[in-house]
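Omission of a single protein chain aside, the complex is shown with its protein chains in their original locations.
Each chain carries a letter (A and B) given by its place in the written order, and its residues are counted from 1.
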Amino acid sequence: MEMHPAPVLSIQNLKVHFGSVRAVDGIDMDIVKGEVMGLVGESGSGKTTIGRAIIGLTAVTEGSIEFGGRDITRLGGHERRTLRRRMQMIFQDPYSSLSPRMRVSRLLAEPYTIHRIAKSDRRSATELLETVGLSHDLAGKYPHELSGGQARRVGIARALALSPDLVVADEPTAGLDASASASALNLMKSLRDTLGLTYLIITHNLNVLGYVADQISVMYLGKIVEVGPVGAIFDRPAHPYSIGLLSSIPEVGQRGLIGRKFVPRGEMPSPSDPPSGCRFHPRCQLAKPKCSEVEPALEAIEQQHVAACHFWQEARAIAESAREEPSSKLATTSQGDLQPPNREAVP
Amino acid sequence: MSTVDALPEAPTTSASHPGWLGEVVHDIVHRPVMLVGLGVWVAFIIMAIGGQHLAPYAIDAQDIAHRLQGPSHAHLLGTDELGRDLLSRLMVGTRYALAVAIPAVAIALVVGVTVGMLAGFFGGVVDRVVVTLLDSVQAFPAVILALTLLALVGHSLRNETLVISVAFIPSYARVTRALVMAAKNNQWVDAERSLGARPLRIVVVHILPNIAASLFVLMAMDIPSAITISAGLDFLGLGLQPPTPSWGGILSSGFYYVEQSPWPVIWASVFLVIATLGFTLLAEGLRDVIDPRLSR
Partner (left out) sequence: MTSPLLRVDGLSVVYRIRDRVLHGLDDITLAVNENEILGIVGESGCGKTTLSMSIMRLLPPNAAVTAGRVTFKDRDLTGLSREEMRQLRGSEISMVFQDPLTSLNPTFSIGQQMRFLQRGHLRESRSVQVDRAAAALQRVGIPDARRRLGAYPHEFSGGMRQRVMIAMAVLLEPALVIADEPTSALDVTLQAEILELLDDLRRSRGTSILFVSHDLGVISQICDRVVVMYAGRVVETGSVQSLFACPLHPYTRALLGAVPSRRHRGRPLESIPGRVPSLSELPIGCKFADRCGYVDAVCLPREPDLLQPTTGGDVVRCYAYDPSVSRSASFAELVDASLVC
């Protein structure tokens, strides 16, 4: 068995409850240094709450978050602030996370000003802008004068100012055009390579994770239902919800990998009143009596791949066989790509 | 998750966006009503600062032989019951009007904003205590409150100023509290918190500048109110006492002698009306110019 490097972030039994709303109800997660962990879920799953709890914007009801060798939920003000400098967040809306009355140069100096970093240890606005591929001309502009893509990059630059170990990105492509979104993802990838960053990317868009993530955690109604390397999740998903997610993704030029019939019926119930037993059972096509009685724990499927389902073998088998018969109205090649048309030039 | 392209509307500017000051000045210059208000302000400020030096007569120079006369060459506006020049007394009275109104509103601003910020930002118990206090103060009509307090603490310029400011504190506190609570929901507050900024810094460096515009408008509109209230208090004899030439005081003694000469009453009223109208015009103009931006 290979040795795992010590995780940068280790979450144990995290619960975040807002009164009766159990947004996060007992999750574990380990993020290893240098990896991109993707957290995917739909609205109401609690994924944004996890991000906020890690960064410290939302109070934790129960559980521990270990970072830098300490449990940050137990630390007091000054220590916590110092430790939290090493993790930064990139927020969902590229504009509204930038204080509207501050110019870019001042926004980029904020992290240093707040922590009273000596001038000699600061990186200039120009330098930070360069890191994210923006010209120094932007230093004098206000957020509303920037394009969506530029604003996003400024947010990334600001997050990098304190040289964090961990970057939590909440929907990094939201609110951006296709090409701005693409360049933001390219940037994040290259920063990971050049700066050795570790990422937690929170998103509802599995395609983004398919492109950039190393590990994926699938979240449903406050719980993590499956974790595994990106290849395992995409090619050999074991939890019916993950299978459902994969079959729902519209992917350009390819019909759903598994087929329409796995799309989960109905909608996610409210987190204040989760179903008994397995939380997914009301929407699951494989549900059996046991599912409504006993909540499944995360079981090992294969190396580093776990899923919380009593009948994952069955789910997997059905998914496999469905994969063999793509239900598509467009002609496809054997790899599932769209068949290119026969084209002749007009004479 | 939505990126619908909206139909283009008329482009607007955002109040919070800096550079709005230049646009505001431009808008002011293009509205004659506001220019009138501005003119009134300038005139009164000059009078208040100049005081006795600008006035043709000493405010206490009595001329009993010519008491209660109407406008004449010697006395442009006439004389009061002791033969003193009305114009001079009213001009100097400007100083007292503004000396009460402006500090009263300023104090109300400082105290109200501080209290409102604490309540809005920290919420919880702090908020509840503050709101209860504010409710108690606001339950009294402003004038009654002022009357009561003055009766308790005695008459003087300083007390009159403080008492009026108490009446105005709740509105600043509430507006600030509401704006801070709204601002708190912005993502950039989250971002600052995640960077490790302390609440005080967030409020002072980030939130305040964003709400300054609204508060500025409020201030401008409260000054004419304060002038009116202080005139009322002086009229009732609860504020500044004679021989101090306050507008309310002049009005009051003018009423006593109104059958013999209506002029003190008339001119004191004119000064009051011009001041209130002029300042209100300016304030409303400011609000029209600044507020459409705020609602973006």
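FYI, a residue touches a chain if its C-beta (ideal position, glycine included) is under 8 Å from a C-beta of that chain, and two chains touch if they have at least 3 such contacts.
All values derive from a computational prediction rather than experimental measurement.
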Practice problem: Return the single residue from A:204, A:223, A:281 or A:310 that touches the missing chain. | Solution: A:204
Quiz item: Any idea which of A:13, A:82 or A:147 touches the chain not displayed?
Solution: A:147
Quiz item: Given the contact definition stated above, which residue among A:83, A:182 or A:286 touches the chain not shown here?
Solution: A:182
Quiz item: What chain A residues would touch the chain not displayed?
Solution: 42-43, 147, 149, 173, 177-183, 185-186, 189-190, 204-208, 210-212, 230, 234, 244-245, 247-253, 255-256, 260, 263-265, 267-268, 330-331, 337-341, 343-346
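The rule is simple: only the chains that are shown with their structure count from here on.
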Self-check item: For chain A paired with chain B, centre-to-centre distance based on mean C-alpha positions, whole Å
Solution: 52
Quiz item: Across the complex, what residues on chain A touch chain B?
Solution: 52, 55-57, 81, 84-85, 88-89, 91-93, 96-102, 110-111, 114-115, 142, 144, 155, 158, 174-175, 177, 204
Self-check item: Residues of chain B that touch chain A when the two form their complex
Solution: 1, 3, 14, 16-19, 186-188, 190-198, 201, 206, 209-210
